[in-house]
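Below is a structure I'd like to ask you about.
With one protein chain removed, the remaining protein chains of the complex are shown where they sit.
Should a chain be cited, it is by its letter among A and B, assigned in written order, with residues numbered from 1 in that chain.
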Amino acid sequence: MIQQLIHLLDWFGIFVFSATGALVASRKEMDLVGFALLGSVTGIGGGTIRDLILGVQPIFWVEQPAYLVACIIISTATFFFAHILHHRYRLLLWLDAVGLALFAVTGSSSALAHGASPVIAVAMGVASASFGGIIRDILGGGSPIILRQEIYITAALAGALVYVLLSRAGIHEDVTIFLGFLAAFGLRAMGLYWGLSLPRYRALKDQDDA
Amino acid sequence: MIQQLIHLLDWFGIFVFSATGALVASRKEMDLVGFALLGSVTGIGGGTIRDLILGVQPIFWVEQPAYLVACIIISTATFFFAHILHHRYRLLLWLDAVGLALFAVTGSSSALAHGASPVIAVAMGVASASFGGIIRDILGGGSPIILRQEIYITAALAGALVYVLLSRAGIHEDVTIFLGFLAAFGLRAMGLYWGLSLPRYRALKDQDDA
Partner (left out) sequence: MIQQLIHLLDWFGIFVFSATGALVASRKEMDLVGFALLGSVTGIGGGTIRDLILGVQPIFWVEQPAYLVACIIISTATFFFAHILHHRYRLLLWLDAVGLALFAVTGSSSALAHGASPVIAVAMGVASASFGGIIRDILGGGSPIILRQEIYITAALAGALVYVLLSRAGIHEDVTIFLGFLAAFGLRAMGLYWGLSLPRYRALKDQDDA
């Protein structure tokens, strides 16, 4: 039951991340196949790195190519319908936020299911949540989203931490999933909506950077 | 026999991709060891990602270091002879096209040989054909070639699709290899020669990108 819920959320995360990859492709005015490539790499990239690092074989989408096919369908649909949207970049950021929060939880959950220790599970939640977007931004020729000023990686970390800690504390899985998602999405949403950011490192005026 | 042909084409693909890596190094005026690094990463990068994703161990060039040695020799030769060339960037693009077409076929073939499903085999053809060049362009500090306007990823996809579909249809392997290569190289050549491109996504004039 719970495993099915995690599975469902994982699918949903792949959908929204694919859409963000396709939206980056639309900003770069790529062709249909470019959309499919960027959408797929973004949708399954984070999970691929997670599986490689955990030594999970076969990689999830090699075992179940339906994941890849779904990414291609979503990206293709975005190619034809993105022109309807009036605020593509804003939408991209919000979809990315949903994907980030979903993968922070499902990435951690998947790591725990493969026997990883809590520290590694949190790291895998953060990696699943962030690397798809990082690869998307680098392939898209832009600046990685992690360099933006508002809360980003912190949100993924919070979601993964809440999920793993509550899971280990024996709280019911339904609740931990919900609270983990809420922690990540809530923080990222505050970043997007109010521009909230954590204290950032500030160089001293007289600090020589050479 | 056929396995040997695939093997030969794979070697040839590694040669030409190494040369493109070394040509990028020449554009960045790197030293001899820089040439060797960029040539090697480009020559064996796509196949390394393919092997990692398929869970093939040992990775092809770890099993047979001759692949790596060949990349180093080609890159070194490029260091000494690239000044003879008068149209380095043009040559780079055409060599890249040959490598792309070869790897679209051999990458798919290698995936099928390791028991991958057709969808995954096509994906591995595209990944083998494109990721070496993508890594080359990112390490070389340039814009990834996939962002160029003319047909690129589409050519890799066409080659991989033709090869995998015809193979599954039971067509003689000689023919499928040839037609797969032709599909990929022909499309990419049309892109390079006539600047042919697929319809690209166009933002509406009044579309807000913020």
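The definition used in the following text is that a residue touches a chain if its C-beta (ideal position, glycine included) is under 8 Å from a C-beta of that chain, and two chains touch if they have at least 3 such contacts.
Being a predicted model, the structure only gives us computed values, none of them experimental.
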Check your understanding: In the complete assembly, which of B:Leu8, B:Val69, B:Ala113 or B:Ile171 touches the absent chain?
Key -> B:Val69
Review point. Just one of B:Leu5, B:Ile59, B:Ala77 or B:Leu198 touches the chain that is missing; which is it?
Key: B:Ile59
Check your understanding: Going by the touch rule given at the top, which residues of chain B touch the chain that is not shown?
Key -> 25-35, 37, 40, 48, 52, 57-59, 61-62, 65, 68-69, 79, 82-83, 85-90, 138-141
**Study point:** Interface with the unshown chain - residue positions in chain A
**Key:** 52-55, 116-117, 119-120, 123, 126, 130, 134, 138, 143-144, 146-147, 151, 153-154, 157, 197-204, 206-210
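Throughout what follows, only the chains that are shown with their structure count from here on.
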Revision key, fill the gap. Rounded to the nearest Å, the gap separating the Cα centres of chain A and chain B is 28
